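Of the protein chains in this complex, all but one are displayed in their positions.
For reference, chains read A, B and C in written order, and residue numbers begin at 1 within each chain.
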Amino acid sequence: MSLSAKPLLICAPHPRTLDLIFSPAKRAILFDKYEVVEVEPEDFDQLPDETLGRARYIVGQPPLSLQTLQKMPELKCIMNVESNLFDNMPYEYLFQTGVHVVTTGAVFAQPVAEMGLAMALCLARNVIDADLDFRNGNELWGRDGNADARLISGANIGIIGFGDLGRSLARILSGFQAEISVFDPWLPPSMLEEQGVHPATLDEVLSNSDYLFVVASVTSENRGLLNAQSFAKMKRGSAFILLSRADIVDFNDLMAAVSSGHILAASDVFPDEPLAPDHPARKLKGFIRSAHRAGALDQAFLKMGDMVLEDMELMDQDLPPMRCKRAERETVSRMRSKPVLVN
Amino acid sequence: MSLSAKPLLICAPHPRTLDLIFSPAKRAILFDKYEVVEVEPEDFDQLPDETLGRARYIVGQPPLSLQTLQKMPELKCIMNVESNLFDNMPYEYLFQTGVHVVTTGAVFAQPVAEMGLAMALCLARNVIDADLDFRNGNELWGRDGNADARLISGANIGIIGFGDLGRSLARILSGFQAEISVFDPWLPPSMLEEQGVHPATLDEVLSNSDYLFVVASVTSENRGLLNAQSFAKMKRGSAFILLSRADIVDFNDLMAAVSSGHILAASDVFPDEPLAPDHPARKLKGFIRSAHRAGALDQAFLKMGDMVLEDMELMDQDLPPMRCKRAERETVSRMRSKPVLVN
Amino acid sequence: MSLSAKPLLICAPHPRTLDLIFSPAKRAILFDKYEVVEVEPEDFDQLPDETLGRARYIVGQPPLSLQTLQKMPELKCIMNVESNLFDNMPYEYLFQTGVHVVTTGAVFAQPVAEMGLAMALCLARNVIDADLDFRNGNELWGRDGNADARLISGANIGIIGFGDLGRSLARILSGFQAEISVFDPWLPPSMLEEQGVHPATLDEVLSNSDYLFVVASVTSENRGLLNAQSFAKMKRGSAFILLSRADIVDFNDLMAAVSSGHILAASDVFPDEPLAPDHPARKLKGFIRSAHRAGALDQAFLKMGDMVLEDMELMDQDLPPMRCKRAERETVSRMRSKPVLVN
Partner (left out) sequence: MSLSAKPLLICAPHPRTLDLIFSPAKRAILFDKYEVVEVEPEDFDQLPDETLGRARYIVGQPPLSLQTLQKMPELKCIMNVESNLFDNMPYEYLFQTGVHVVTTGAVFAQPVAEMGLAMALCLARNVIDADLDFRNGNELWGRDGNADARLISGANIGIIGFGDLGRSLARILSGFQAEISVFDPWLPPSMLEEQGVHPATLDEVLSNSDYLFVVASVTSENRGLLNAQSFAKMKRGSAFILLSRADIVDFNDLMAAVSSGHILAASDVFPDEPLAPDHPARKLKGFIRSAHRAGALDQAFLKMGDMVLEDMELMDQDLPPMRCKRAERETVSRMRSKPVLVN
């Protein structure tokens, strides 16, 4: 195949890099199958018209003006590897003309689900403080060390949000014979039932769950959704595990609910990242902290490249992309997750 | 039913107590269905012949002489709620006469399996030290904090021993799409395959596993089974999780393998319990400590009473006990687990 | 709510009827929540402009001209309950303007999958002819009657096409510990792997399968895909089960492969329906016939109404439909399944 016959792909994957998201072997395939033009996102508009005119794919989420997009008649898909959708391109134009906008956030589902289960187990069994006590010679043996210990097996699990991450969580919990209830107002109840979970209202998951996982994306509608009243509805001693974005909860209310001893909690996300050195969450008892580490595994980033390659292979055959998640006309403007600043 | 018509049951459940193993509701059922004689184990031999002559069940594991047993023609079952088998009764006589000896150790399978998974996840994701760093203001954010992080999903899991605990572990791992290999010389390979795990040799589970769980009981044959040579066969960076009894490993060799950085490890059991205040395991990096807490949950102890009631109901109908695990002629004398001193 | 405030829905569900697809209870909900205008498909264009102008949904697949659609600015979705996509409306205009076109064919997935498994089991165990022999007094007892009998457990299963039906089939086969390989050129391999099946080429599923299920929709590309050469690649004695549309196979070649004894087969679909009275398929040995009955259960039709109601509830909140399957710009024009003439 002559170089010019290869489909053209423009790469602007910031904050990712090609090396972060493609293994050497997959990177070789990428360069073998495609003519790859790399550009900084802020320089995208300055690409030559000839390049824009031939480009079939954009990997990344550079700011795109309508004017630029109108120069790109061959464009089939914008593959957003940051995975949050920024308001930096005319989505309506893209939907009209049939250019897909897809995200690769599903790569984080499995690692975040595993971290969520780790947190739930650590809260249930007091794993962290028991290890610290053991280091310090203060450990309690056997049953004496299990005052509030309980199982996940047979417990009531609640999940708020049932996208890729919620489904991954349900899957790794499938061996526990637990009852899983899900609140997700964007999904019809029968689809939840088909996946073996119980559809529920927000109040039901709050008041019935022994372990409540929050994995919903932040939208214009659910910012601050969970506050003091919500935590008050939770069962005494139940565990609240926050895995998606801090904006979905009132963080001060969460800390108050934990410090009062009403609930236990764990969080991978914080109102400010990095968090202030003197933030009270750092010393809060009954709380497990993770510094936005749940998803950011190299194994996950490398799956981004795999997904991009698989979907481009479909689109090269004039098929729709199936592997990545497509932005939707109805919801693209509701998304409010903050961008990540570091990988 | 007149009181004398109730089957007689002698209770000597030390170190358990009736209140530990029976919920109030189940305890009421016990006393309603059976004439219950409570005795200290060391006083068992002094029970009146009339009592011994009518006893259908013993709950506990008191020392029993042949002479005493010969006074118990109605005895159907000794229900050992300590769950290790001591060498304090003439088992051969019991087997000959068809008196069952059963143990309730299966109640610990689920809690220990969950603790084992908690340990594996904590090792995989550095959950404990990351929380400590966060408390101390030294946390690393996102990918920077995930230097050696890895998933359980898709990993190679090894399990040594596939009794109740091994099966519970395999079940709670069933949602992870991991390959599970099992070494258990007491089970035929096809039974392992039927349960969806791969039969393997000891060398195979040592050298192939990313996470290796040891859940085998201690026997006369496997004491010290795992030593420096064994750990050397493990993959660099793999995780060793000890959940059954410390005697199955050379503990000094285990600590050396961890302190050298070759493997990570976690253990619920120790060569001495409690462990000496200055024991180096207390400060060992790459090691998670649990003070024999994995199984000793109140939820678990209460299941002992449930199991005892269910099996007595079967035996009352001249059916064999199915819920508890029966001691076997061939293996009873090979068991070498130390008794527990505390619950 | 005043009647005029209800969203307007135009019903033209031919060949379905409202009573076929809505239970009385669901029909009551439909009429309570929506202003329902019923119309014959051929009269759609004659609806008053006022009605068209207010309509939010169309249930059915009436012929729609661009002119008519342009009178429908409130239209959000065309809910095709026939479930094949006819070339009777300007899809491109619908995609541009963001009107969804969705189908409810997923309701047939479960019933067709169960019929497919019934056929596979009947072929594997010669259930039908053995019952006939028994009626006639010619039965063979025990092993004598099991000359070619074999299991599904542990067999190699092939599936061509992995949409709703393929996934249902994989799910009901999940308890058989069988290896399932799938050929579906419209799906990336990693999505198949995530669902626990092996991605495979067409040749691989043909040559390796003990049971091969064809559940792909007919497209412009796969008409006549399976022919004499294909069947020759299959293992002697393997079973071919056709569940989607007859056009995907060369039916004469299929019959030849069965009558030669090379393979066994079953089919729910035929080149002409009804089939000619003297068609040789009627008497073919080694062949099981089903008169396009696999999906057409009342239970299935009633789920159509459930799906329509669930998705309208989402769209009423300006959310995208999730329950029904959306037509895709890239593939809508490739679909070639014949319409059904009867339910």
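Keep this in mind: a residue touches a chain if its C-beta (ideal position, glycine included) is under 8 Å from a C-beta of that chain, and two chains touch if they have at least 3 such contacts.
Since the model is a prediction, treat every value here as computed from it, not as a measurement.
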Looking beyond the chains shown, say which of C:R27, C:K71, C:R171 or C:K235 touches the absent one.
-> C:R171
In the whole complex, of C:N80, C:Q110, C:N156 or C:S181, the residue touching the missing chain would be C:Q110
Quick one: which of C:I128, C:A256 or C:M335 touches the chain that's been left out?
-> C:I128
Which subunit C residues would touch the chain omitted from the figure, given the whole complex?
-> 110-111, 114-115, 117-119, 121-122, 124-125, 127-128, 130-132, 134-137, 139-146, 149-153, 171-176, 273-274, 277, 282-283, 288-293, 296-299, 301, 340, 342-343
So that we can see where the missing chain sits, which residues of subunit B does it touch?
-> 95-98, 185-191, 306-307, 310-311, 313-314, 317-320, 322-323, 328-331
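Operating definition for what follows: only the chains that are shown with their structure count from here on.
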Compute the centre of every chain as the mean of its C-alpha atoms, then state which one is farthest from the centre of subunit B.
-> C
Where subunit A and subunit C touch, do the two copies share over half of their residue numbers, giving same, or under half, giving different?
-> same
Roughly how far is subunit B from subunit C, going centre to centre by Cα mean, in whole Å?
-> 50
Sequence positions of subunit B contacting 2 or more other chains = none
